[in-house]
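Let me begin by presenting the structure, written as structure tokens, before commenting on it.
All protein chains of the complex are present and in place, except for one that has been dropped.
Chain nomenclature is as follows: A and B, assigned in order of appearance, with residue numbering initiated at 1 for each chain independently.
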Amino acid sequence: MEGMGNEALGYLGAGIGAGLAVLGAGIGIGNIAASAAEGTARNPEATADIRTTMIIAAALIEGVALFGEVIAVLLVLK
Amino acid sequence: MKRFSAFRAGEFARIAILIIPLLFGIGTIARAASSDAGHGEESAGDVIMHHILDSNKMEFDPFGSFALPKLVIGGFDLSITKHVVFMWLAAIILLAVFLYVGNYYKTIGSRKAPGGVANVMEAIVQFIRLDVAKSNIGEGYERHMPYLLTVFVFILVLNLLGLIPYGASATGNINVTLTLSVFTFFITQVAAVKAHGIKGYLAHLTAGTHPALWIIMIPIEFIGLFTKPIALTIRLFANMTAGHIVILSLIFISFILKSFIVAVFVSVPFSVIIYLLEIFIAFLQAFIFTMLSALFIGLASSHDESHEPEAAH
Partner (left out) sequence: MLTTGFIMLSGGLLDPNPGLIFWTTVTFLIVLFILKKFTWGPMLNALEEREKGIQDSIDRAQTAKEEAEEVLRKNSELLAKADAEAEKIVREGKEYGDKLRADITEKAHAEATRMIATAKEEIEQEKRRALTELRTEVADLAVKGAEKIIMANLDAAKQKNIIDSMIKDLSENRN
């Protein structure tokens, strides 16, 4: 662990951070999609409503994930 | 004969939708290649930032660039940057299209069904009017319709402009998104004050707790007021910027690795796919911004509010 300067640690942190952010987003949106699929299976009439809700929720969660991404990018570029 | 030409037009549109992102990819590759050659040993990160950030020059590599005027008025740097130019371009496009549509409605009126461009725009307007504004704001939604509609098409056009070659999306600049969020914030607060009065507005800051807790509640609620616009800002900004960075990174992979095979089989196809995703995200983010604005306005001006914990953060 000696040869790692601050920059390297910065890059490492950025990489891990970005990975974790994407992981969180993936799990979250996966849950949403699962619930949406189940809801549609139970009640095919509400498909349009469920789809709209799913897209909105997915966009919100991606927004949160992108907060993390932005921090990671900044860390890399600084 | 008419069917023949319609068939040709459909074919052409389909081909165009597939080829244009490819061309954009190649265009950006050319751009990146020449800028790479021109700047020598710049790292990929710097080149990417160069494309993302605002600058005082309008660059049309490899055709050259020209500098934009710098205006310094009273200590404020009001120079016209790339993003400003693109905002003006978006404004011109919007005005051109929608003034035509507005004129159409003035002359044709409400008795006939609209056709052509007006039809498409009407679909958009109806969508925002019913699904976004009416369901989120409820009563009195007509007053906020112009703002919501303008914000939607403005952000949409700005996002899409960033996807054409030599384009930059002004919404990838945090100042722009911050301004739009501040607009939403003001409108939300004004709507809240109009709905509840000053006392009701201040009462909401305390959220109905015992006066002893006020000293803690008020700062927290006050900060809570600002989280929503900040979330809006960062969401739009990060989506647009991240999308561009991903595309540029994919394209620059082939340059970093200096391999042609990677370029053909990995870089360009992935870029095309991400480009299509970006188009979808452009629409989606404009819609999300508008919908959340409508939601906040509705929440602020509702008459039987119930304080639920915020779901967005």
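Everything below uses one rule, namely that a residue touches a chain if its C-beta (ideal position, glycine included) is under 8 Å from a C-beta of that chain, and two chains touch if they have at least 3 such contacts.
It should be emphasised that the depicted structure is a prediction, and the values quoted were computed from it without experimental measurement.
Colleague: Considering the whole complex, which of A:Ala25, A:Leu60 or A:Val73 touches the chain not shown?
Modeller: Touching the chain that is not displayed is residue A:Val73.
Colleague: If I consider the whole complex, including the chain that's not displayed, which of B:Tyr105, B:Tyr166 or B:Trp214 touches that chain?
Modeller: Selected residue, touching the omitted chain: B:Tyr105.
Colleague: Tell me which of B:Val47, B:Val176, B:Val268 or B:Ile288 is the one touching the absent chain.
Modeller: B:Val176
Colleague: With the missing chain put back, which residues of chain B would touch it? List them for me.
Modeller: Residues 49, 52-54, 71, 76-81, 83-84, 87-88, 91, 94-95, 98-99, 101-103, 105-106, 109-111, 121-122, 125-126, 129, 142, 145-147, 149-150, 154, 170, 173-176, 178-180, 183, 230, 241 of chain B touch the chain that is not shown.
Colleague: Given the full complex, what residues of chain A touch the hidden partner chain?
Modeller: Touching the chain left out of view, chain A contributes residues 67, 70-71, 73-78.
Convention: only the chains that are shown with their structure count from here on.
Colleague: If you average the Cα atoms of chain A and of chain B to get two centres, how far apart are those centres in Å?
Modeller: Centre separation, chain A to chain B: 20 Å.
Colleague: Please give the residue numbers of chain A that touch chain B in the complex, ascending.
Modeller: Within the complex, chain A touches chain B at residues 52, 55-56, 59-60, 62-64, 66-67, 69-70, 73, 76-77.
Colleague: Could you please specify the touching residues of chain B with respect to chain A in the complex?
Modeller: Within the complex, chain B touches chain A at residues 45, 49, 131, 231, 234-235, 237-239, 241-242, 245, 284-285, 288, 291, 311-313.
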